[in-house]
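Every protein chain except one is present and positioned as in the full complex.
After this line comes subunit A, so read on.
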Amino acid sequence: MKLAYWMYAGPAHIGTLRVASSFRNVHAIMHAPLGDDYFNVMRSTSERERDFTPVTASVVDRHVLARGSQEKVVNNISRKDEEQNPDLIVLTPTCTSSILQEDLQNFVDRASLSSESDVIPADVNHYRVNELQAADRTLEQITRFYLDRSRKQNTLDRSVTNIPSANIIGIFTLGFHNQHDCRELKRLPRESGIAVNQVIPEGGSLKYLKDLSRAWFNTVPYREVGLMTATLLEEEYGMPYISITPMGISNTADFIAQIGKLVNMWASAISEKKLNYDLYVDNQTKFVSQAAWFSKSIDCQNLAGKEAAIFGDATHAASITKILVKEMGIRVTCSGTYCKHDAEWFNEQVQGLCDEVLITEDHTEVGDTTARIEPSAIFGTQMERHIGKRIDIPCGVISSPVHIQNFPLGYRPFLGYEGTNQIADLVYNSFNLGMEDHSLDVFGGHDTKEISAKPLSTNRKNINWTPEAESELNKIPGFVRGKIKKNTESFAIQNNISEITIDVTYMAKEKLSP
């Protein structure tokens, strides 16, 4: 057993559900007790999703515990099949069902006999993998299922597209700024004359999965999800993939250079014409992205040598570390990730860029480290933002786990050239705010402080608060306390009451409510 207050990555089934519900017309059925369908709430609130999340539970209750699920799961699958007619139903195990050790494969076999939809069990072990690993695995599983099938049915089209094209793998629901990144990612290749063949799983349709292999190459923007699928496509269909995350100027340039290399390999064979992206990169770097200019400007000079701590998933933490150190001249005292399973890659990436590497899933360790090194700014997850609040250090959020704030309506990619602008803003604002705060402290704070701290009720003539009423008042949250105090007192004055008892406070509340 492990004592835990907070976790960075969720349980495995969340990953499976995220992938399943990102595809179009795929339904997931969880084998889970009541209340475990919390995923629906997360998706509906955080993503402000307009549609019903295609996830239902086949509820595990006492009866199931006593007799096994028996017909229940199969019936639930057939019912969903009739009601909504999805292309695929993914039977998702949870920690509960992995302890029960029911034979989900058997349910799936029985259900697929009668249902029009395809049915597969998600193949993830709850106790060995986390949300991200499970998502990676599920995406590979679904892709493999459909590719294998069309190969058997001889419907697989192995010919590559006429013009160079790419698949984007790993964009999905509840990902950190994934929607915006996706738009930016589609733009990057398009501007360099490359079509986007497919984006999976977000919005992807299973019907077209068989055409995945028609693209010239794959791109996997995030380390955490998509690599397994890309490897599968490379091994079985000989498709090369790019796993560079185009985050920051130099990474984006590398990314485009890779595209150039891959495309030219084929292009020279087909049309004997070589594409050159150097000019494009140069142009974008100088004029579309402001980040290069920003790092030369005086603003950024002020940041030179400032200290920062970074924590997040492997992709974002590593990329941001690179950007801060190489592109902005900021000193990264500590860089870390909670992706323990990818520690080796992370170490390699940030080697030589920071003083200290932290690989942990324990937020208290991150908090302690941050408090010890006292950076001028933190770049981390929502948890680090709160750590920062407690120790008065500004924080920019750069990675999941996320919050509804991290699903902005406006366009906020982290990838590509527009992404570099967003990141520059984020970094600059974090440091700048910290500086402002600090100088305010040095000069004795805002001069309005004294005034605003005065009690709001000015005309407290002969009004006394009984100690009981006073303590009742103190239970009211600070931001409305002043108003309530004032209202109660003016109520007392109106009614010629000279002493405010608890009774009076409630009377005032009843009378004065707007």
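Some points to look at:
Just so we're on the same page, contacts are C-beta pairs under 8 Å (C-beta built on N, C-alpha and C of every residue); 3 or more make two chains touch, one makes a residue touch a chain; residues count from 1.
As a convention for this text, contacts and distances are computed from a predicted model.
Candidate names were "Trafficking protein particle complex subunit", "DNA repair protein RAD51 homolog 3", "2-oxoisovalerate dehydrogenase subunit alpha" or "Light-independent protochlorophyllide reductase subunit N", and the UniProt protein name of the unshown chain is "Light-independent protochlorophyllide reductase subunit N". From the options A:R190, A:K296, A:K483 or A:K511, the residue with contact to the chain not on display is A:K511.
Contact between subunit A and the absent chain runs through residues 1-7, 10-11, 13-14, 32-38, 40-42, 44-45, 48-53, 56-57, 59-62, 65, 76, 83-84, 94-96, 99-100, 126-128, 130, 383, 386, 389, 403, 472, 475-476, 502-503, 506, 509-511, 513.
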